[in-house]
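We show some of the complex, not the whole, and keep each chain where it was.
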């Protein structure tokens, strides 16, 4: 897996795939910076008028529901429809699913109505999406990734998605296989947008690797190692954030 | 005060209270990161549809008027009404009051119409809110905190709010008492959102301490010491920002 991940990393840095992000307002800056550090080319949009133009030049589209409202949902639906038509892969990040029925219902609608390639979330979110969750507290997870395994399998089997569950243990699940990684750092959940950025990085890997499971696994593995690398130089979440962006730029496995 | 502050800090780090932020687009990232560094759990929203769900699990609600418009004001009014009904404390940050009549009028409407626990602003903003200000320049203060003392007392007596005035001297005022602190760093106003984040930190302290005056004073004291700690390691506003987030995570008084 290390060798494959490295090959994909090189491909991203050479091809600089354009990744379109329909994403929340909180972590836009971090997501854009992370994609640039990685070597991909981020673009953000909030206009229906340019959706087709942008998707036609994008190689992955990220739908992140972190700060959703009616007009954003409408925009995302148009983007999903267009991406499906043009066969551009869709990554869904169901931020905070379970914290409000609005988030849960919206996320469910997206996996029902469109062909999503990969869903990336924390354990609470994946469990909520599968209808198995207890109480979610806001946007942070209260469950371990392995607890969400059955939920992820349910989603994979019923909606044909690959699921990436992030946490202390990272788990990648599709209908036929599972991968687990133990990389990463306890600093990662102390920086806002580390989940959002991973979803975008998964998109960048899928842009250069057709196999969704491999793309999600390679992105997750790489991301975790970047977390470990950054943690060695950090004295808190502020210095970690900076060191993590550096790691996305410098790390070779 | 130091001992009390330390006890509240420990409580925040243990209980990780959910703080809901209806806030401006400029400093969302910094506010979310600051709350995470502190040990609280931030959530942001822009949808009426999920306001009740989110407020019912939140322990403080921050209303920050930094980039207001009609739909945002409507959302904030709903949030204030719901928070008052559910007895969740409201913190108001009247960013840039005095710079435009729109900001002044909106802030006044909020303190009139809803039960706000704590108003946090710089001297210019507090003076404008009390109708005593001269010219405000944008969102930065042009007056010293102590000049705003009479204005803060007026607001406390007429609207039942606790007022936290931030500046070189930090002043906490309610109808019956006053506290002053001289902590902090000249770097703080050179980083956007240090005021916004303080409002959110005040909310996190109020989430674990019922007495609003004590919560506002403890948050302000802690915040100022974090500023001093960060300034020792900073060579400019960029490194200060990073060191300040680290300090929120590491500082014990």
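Going by the order they are written in, the chains are A and B; count residues from 1 in each one.
Quick note on the criterion: a residue touches a chain if its C-beta (ideal position, glycine included) is under 8 Å from a C-beta of that chain, and two chains touch if they have at least 3 such contacts.
Since we're looking at a predicted model, the values are computed, not measured.
Novice: What is the copy count for the full homomeric complex in this file, when 2 chains appear in place?
Specialist: Every protein chain is the same sequence, and the full complex holds 3 of them.
Note that in this section only the chains that are shown with their structure count from here on.
Novice: To test your reading of the model: what rotation angle superimposes subunit A on subunit B by C-alpha positions, in degrees to the nearest 5?
Specialist: 120
Novice: How far is the middle of subunit A from the middle of subunit B, if each middle is the mean of its Cα atoms, in Å?
Specialist: Chain centroid spacing, subunit A to subunit B, equals 32 Å.
Novice: Given the complex with subunit A, which residues does subunit B contribute to the contact?
Specialist: Listed in rising order, the residues are 16, 18, 25, 28-29, 32-33, 36-37, 41-47, 49-50, 53-54, 57-58, 241-250.
Novice: Residue numbers of subunit A touching subunit B in their complex, please.
Specialist: Per the stated touch rule, the residues are 24-30, 66-70, 96, 99-103, 135, 137-140, 189-193, 234-239, 241-242.
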